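For this view, one protein chain was removed and the others were kept in their places.
Per-chain numbering from 1; labels A and B assigned in written order.
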Amino acid sequence: MSAGKLSYQLLDKDNPVFSEFLLWSSILIVKFLLMAPLTSLHRFRTKSAANPEDMIVVRATEMGAPNEDVERIRRAHRNDMENILPFLSAGLFYVLTDPKPMLAIWLFRVTTMARFLHTFVYAIYVVPQPARAICFFIHFVITLYMAFMCILYFI
Amino acid sequence: MSAGKLSYQLLDKDNPVFSEFLLWSSILIVKFLLMAPLTSLHRFRTKSAANPEDMIVVRATEMGAPNEDVERIRRAHRNDMENILPFLSAGLFYVLTDPKPMLAIWLFRVTTMARFLHTFVYAIYVVPQPARAICFFIHFVITLYMAFMCILYFI
Partner (left out) sequence: MSAGKLSYQLLDKDNPVFSEFLLWSSILIVKFLLMAPLTSLHRFRTKSAANPEDMIVVRATEMGAPNEDVERIRRAHRNDMENILPFLSAGLFYVLTDPKPMLAIWLFRVTTMARFLHTFVYAIYVVPQPARAICFFIHFVITLYMAFMCILYFI
């Protein structure tokens, strides 16, 4: 383990790695949360209720089969859960490995951009593959890299 | 960025904002975890197996279609994932913006109550809309507010 900085110095908002992590993570959380109203919007538009008691809200006359547009957004939302949520922890732990600031900051920026693009090509305007696969892969590899760096550092 | 307190002073259990965040977050985690045994209970009651190897456990004689009561609890569980899990990060980051203690503490309390009520009206005793929508909305807006405050603070 390096003799380097103490953890409380790394977990300080004056550490640019930490404050950029907090900034981009918060942006990702906002993006993640907005999947819920996006789902609602499409439930209204397609009159697709998730539960019998929701039928009056979305003006549905029957429960019917799941609507494909709604399901697509729910898949994008689930994909966010599978990727953004572990990143929120992996990124925080990665800050504690005292990475090179420029590398860490750009990883946070790129990975956030990748998740915005992922949602765009998945749930807003469907773009043929490999658009979504590439967006997924960028964030995935960066999160995996951060977790591996933590393992090597804290082992 | 304010000249104010250092992060390690904010992330201290003697900071009431932090210790209340830890308390209410832990209560939310317990509530979240209990969705699993609640699902199991309804799987037993309705003899609904999620996998062929579970049939013997829940005394099911066939896989059958998903049971609506079980699926309702799973939707409530998923909604918890979509909302409680990002809150656990957003709330922690929000503590670092050094918010007014009374405001922050009441936001933690109200948002926890809202999620308990959400589960109650969704999965325990179904109450007509907009009961569930209101519970969802309270927690959703508070988490969104916290994430926005973080963006403004760390930008």
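Note that contacts are C-beta pairs under 8 Å (C-beta built on N, C-alpha and C of every residue); 3 or more make two chains touch, one makes a residue touch a chain.
Quantities reported herein were computed from a predicted structural model and do not represent experimental measurements.
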Residue, one of B:11, B:123 or B:150, that touches the chain absent here: B:11
Interface with the unshown chain - residue positions in subunit B: 8, 11-14, 18-20, 22-23, 25-27, 29-30, 32-33, 35-36, 50-51, 53-54, 56-57, 77, 81, 84-85, 88-89
Subunit A residues that touch the omitted chain in the full complex: 1, 6-8, 11, 72, 75, 81-83, 85-86, 89-90, 93, 96, 122, 126-130, 132-133, 136, 140, 143-144, 147-148, 150-151, 154-155
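The rule we apply is simple: only the chains that are shown with their structure count from here on.
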Mean-CA-position distance for subunit B and subunit A (Å): 17
